[in-house]
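Have a look at the structure below, then the notes.
A single protein chain has been removed from this complex, and every other one stays in its place.
Each chain carries a letter (A and B) given by its place in the written order, and its residues are counted from 1.
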Amino acid sequence: MADEITRRKFLERGIGVMAGAVTIGIGGVALTSIGAPAVTNKLEGKWVEAGSASDLAPDKFNPVGLVYESKDGWMEGKSKMLAYVKVSGENILALSATCSHLGCNVNIDDSTGGFKCPCHTGVYDAAGKNISGPPPKPLKKLEAKIEDGKLMINTMPKEEA
Amino acid sequence: MLGRIIDVFDRRLKFKEDFKKNVLDHPVPQRINLTYCFGGISFLLYMLLAATGIAMIFFYVPSVDHAFVTVEYITFDLPLGNILRGIHHWSANIMIVVLFLHMLRVYVYGAYKNPREFNWITGVVLFAFVLAFGFTGYLLPWDQKAYWATKVGVLMPQSAPVAGPFISKLLMGGDQLGALTISRFYAVHVAVLPIITVVFLVGHFLMIRRTGIAEPL
Partner (left out) sequence: MEKNKEKKQMLFYPDFLFREAVAAVIVVAAILAVTLIWPMKVGDPADPSDTSFKPRPEWYFMAPFYLLKIVPSSLEIIPTVILPPLLFAALIALPFVDRDTERSPKKRPLAMALMAAMVLLTAAFTLLGILS
């Protein structure tokens, strides 16, 4: 019988199985915990008060820095982000400054009223739509409202502009 | 003194003869030129980086609140700290140049050919590790350059279909570039990469010892 399991073969396979099981088991635990925050460490949207609405110049984009309490893994502290807010009469347009390409903060382009990314020269129009360069999508829209004269912005983007 | 200590061990363990035969007395081509030193120089730089890196671990704290101030402390307050960080910085930059030259020399001399294929492959992998060292390293000071360059880097995989966004989140340790990003980059920079690099280095060295340095042309 060629495939008869001899004592030697049994021992050899036993070593392989035991070493493999321990490696996969312990390695699996370590790798799972390393990777887990990718799924569990979610950024939560928050309404943040962003100063007085009367400070905003009307009919043009104003850079508005948002500082808010957040939880990031073990750390509870302040997070920051940037929004561009334009108030035209009753309408408020708030855009996240994060470029849809690779995450840099875009700048206001005074000549067009739109935005330019300082990283890879992405260009957006005044509605936040990507018009040239590498950005694949428009800037993201943020929910915004004015309550008792205070500008309130939700940090979690709702949709693309 | 050192010789006598070695003898004490050698009388019991008998390693001296093997070491002399296999490591020290190994013949190398005599006509080698200056370009043959790049490999050894990279190894020297690796040791400089390890020594200065370990010294900085004594002071650096990888957190959003403390990374920047501890780097400031090392740079401006710690005695010899500026030199410590300077050596680490310059060694890292020179390492990239020297490795590039090492690779070019091996390519031009056709030294990657049979039987040294696996030396070339471990070398390419080591080069990738060094780039990863560079990428994880410059996030650590948590300054503007660190933050934005890292943000661009970790978001690059995002455009890949299906798994792209997940890979980016895996690199960041969540939805944002923050507390967990800096600690995982630190872990990779000071523990994961050094260990796997040493493993590949040992392979690289053992293989070149077996095949010998390619004869100059």
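The rule is short, and it goes like this: a contact is a pair of C-beta atoms (placed from the backbone, for glycine too) under 8 Å apart; a residue touches a chain by one contact, two chains touch by 3 or more.
Small disclaimer: the values here were computed from a predicted structure and weren't measured.
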{"item": "Touching residues on subunit A - with respect to the absent chain", "value": "63, 65-67, 79-82, 97, 101-102, 104-107, 118-121, 130, 133-136"}
{"item": "Absent chain, residues of subunit B that touch it", "value": "23-32, 34, 37, 40-41, 44-45, 48, 68, 71-72, 75-76, 82-83, 85-87, 89-91, 93-94, 96, 104, 107-114, 116-117, 120-121, 124-125, 128, 131, 134-135, 138, 141-149, 151-153, 156-160, 164, 177, 214, 217"}
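As a working rule, only the chains that are shown with their structure count from here on.
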{"item": "Averaged-CA centre spacing for the pair subunit B and subunit A, given as whole angstrom", "value": "31"}
{"item": "Residues on subunit B engaged by subunit A in the complex (per definition of touch)", "value": "63-65, 148, 151-152, 155-156, 158-159, 166, 169-170, 172-176, 178-180, 183-184"}
{"item": "Touch list for subunit A against partner subunit B, complex", "value": "34-35, 37-43, 72-75, 77, 79, 102-104, 119, 136"}
